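Note that this complex is displayed minus one protein chain, with the remaining chains in position.
Which chain is which? They are A and B, in the order written, and residues in each are numbered from 1.
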Amino acid sequence: MMADLYDVVIVGGGPAGLSAAYSAYENGAKKILVLERDRELGGILQQCIHNGFGLHHFKQELTGPGYAGRCIDLIKDKPEIETLVDTMVLEVHPDKTILAVNPKRGVFTVQGKAVVLTMGCRERTRGAIRIPGERPAGVFTAGAAQRMVNMEGYLPGKKIVILGSGDIGLIMARRMTLEGCKVVADLEICPFSNGLTRNIVQCLKDYNIPLYLSHTITKIHGKDRVTGVTVAKVDEKMRPIAGTEFELECDTLLLSVGLIPENELSRGLGLELNRLTRGPVVDQHRQTSQPGFFAAGNVVHVHDLVDFVSDEADIAGKFAAQEAAGTLAPAVKSVEVEAVSGIRTCVPQRLHLPAEGEPVRFFMRAAAPDRKVTLEVKCGGEVLFTRPLPVVKPSEMIAVDLPAAKTALMKEKITVGLKPKEA
Amino acid sequence: METRIMNCINCPMGCELTVTVDEHGKFVSVTGNTCPRGAQYAKDEVTAPKRMLTSTVRIKNGFLPLLPVVSAKPLPKEKIIACAEALRAVEAAAPVKAGDVIVGNILGLGVDIVASREMAAK
Partner (left out) sequence: MKFVKECDVVVIGGGITGTAILRELSKYDLKAVLVEKESDLAIGTTKANSAICHAGFDAPVGSMKAKTNVRGNALYHQLKDELHLDIKWCGSLVVATNEEEKATLNELLERGRVNGVPDLKILSREEVLAQEPNLTTAVAALWAPTAGVMWPFGCAIAFAQCAVQNGAEELRNCAVTGFIKEDGRITGVNTTWGVIKTKYVINAAGIYADAIARLAGDDSFTIKPRKGEYILFDKTASSSLVYGVAFPCPTKKSKGILVCTTTHGNTFIGPNANDQEDREDTSVTLEGMDQIINSAKKLVPKLPLGDSITLFAGLRAVSSTGDFVLGASPKVKGLFNAAGIQSPGLSAAPAVAEVIVEALGQEMPLHKKADFKAELPETKLFNELDGSGKAAAIRQDERYGRVICRCETVTEGDIVAAIKAPCGAYTLDGVKRRTRAGMGRCQGGFCGPRVTQILARELGIPVPEVLKERQGSEMYYAKFTAKEEK
């Protein structure tokens, strides 16, 4: 079967894929294909009907569908950009051929001169965190419930307990309340919440929904349908403390316990994956360990702001276009970027050198909440760059732009960490 | 005089604000904001708190069964639940463009509810 040949093929038509497509186009790619498995473009944004998106990227506060719409508008009338929905990518091969399937075309192959992976992520499940109990109806991951409520028109239940105070859980607490349901409580295993402060206020505090920090669920009750959960306080190692158990009556449990980048296709390709981010190791061009394969968005590391997803995808799209045009010079040298002391993860994990004249944006996450800290970027033991950070939280990604002048100085391994505080 | 601590919700920064109010609960001053919207938020929050409403309405003949909608401006916080309930009775009709007014002047509060996205007909 002859494969259709494109400059850039993009796997995933959510905000990352759409932004990468537009960026590839702006950077000269003439034939771009976006492959999307859902029935329409826009990815997870279409079900995120709340607002708070786009303040950085579009300088306007938008809802999720609104942001998706703006991304779609940018690409929809461009003859250079083709999109296929209802299309599942089955395999991505090292020779940049992609096997996909949809009802109209059947199984077909396309090929790109460059490939951008933007598959997003999935939700951590009950089985992954091993909550004891039966397996009744009424246990949903928050995102799956969100889709049903916001797009299909069905409620997951009436009396709801939420596990996890990440943004998805917080948003669903408010959403279910607005739909007339009773949200009994939000339980968070960490001693601090993992969601944006604005969401704690407008989703929990506004509706008097109690947030129990350092608590978890030790059993789900109900054989056919959830009837309640047993909750316990946890110690500093996050283990339930015997004797602290209490019961909460409910018919629904929503799990907001983490997102995992979806890298099955990346694994199939043999891309180097980072153990902590669970996504491909990428350089400042968002090129992976395999030349010609780029990645951006939640598939690289889970973001909390879609604006940063678009920024990252802009980078991937730009350099994918250059790769397709043959103008992306191979690296003369590669240096590792290591997250240390106080910084848990940092993307990119590698720098493709020479990097003169290019500012580099680092996206990183702190390991624990803290105030009045200083970020230090060091190269070979020397401090290259510092930035004071008034507040850091693991749940809020930090974006730091290293100016072009500084990137010219990077010749060996870089470390990114927090300066130890004065005693 | 009394001080209240609150977090601004206007953007993901969530700046911690220290708001001073007088003995009648009237706004006096605020510190901790990094932009003017934060100051306005503090003022509103102690005087007449407002919130944006996002929800969905049924849509007839649409590509999807529900249309996400958003209030064009913030609404009085204490009216949010009532507005959400009022939307249950609404049925929009496809096709719809992003920004189309779906409910004008909801509950007489002077705020329109508009479509968050375009929705093609089936």
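Definition applied: contacts are C-beta pairs under 8 Å (C-beta built on N, C-alpha and C of every residue); 3 or more make two chains touch, one makes a residue touch a chain.
These numbers were taken from a predicted model, which means no experiment stands behind them.
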item: Which displayed chains the hidden chain touches across the whole complex; value: A, B
item: Touching residue (missing chain; options A:33, A:149 or A:414); value: A:149
item: Omitted-chain contact residue, chosen from A:103, A:243, A:357 or A:381; value: A:103
item: Residue of A:4, A:134, A:206 or A:338 in touch with the missing chain, whole complex considered; value: A:134
item: Positions on chain A contacted by the hidden chain, ascending; value: 37, 86, 88, 90, 101-107, 122-123, 125-128, 130, 132-138, 140-141, 143-144, 147-149, 152-158, 179, 218-219, 223-225, 240, 264, 267
item: For chain B, residues in touch with the removed chain; value: 58, 88-89
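Basically, only the chains that are shown with their structure count from here on.
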item: Chain B contact footprint on chain A (complex, rising order); value: 40, 46, 49-52, 55, 61, 63-66, 68-69, 149-153, 177-180, 196-198, 200-202, 206, 304-305, 396
item: Residue ranges of chain B touching chain A (in the complex, touch as defined); value: 6-12, 14, 16, 51-56, 58, 63-66, 68, 70, 77, 80-81, 84-85, 98, 116-118
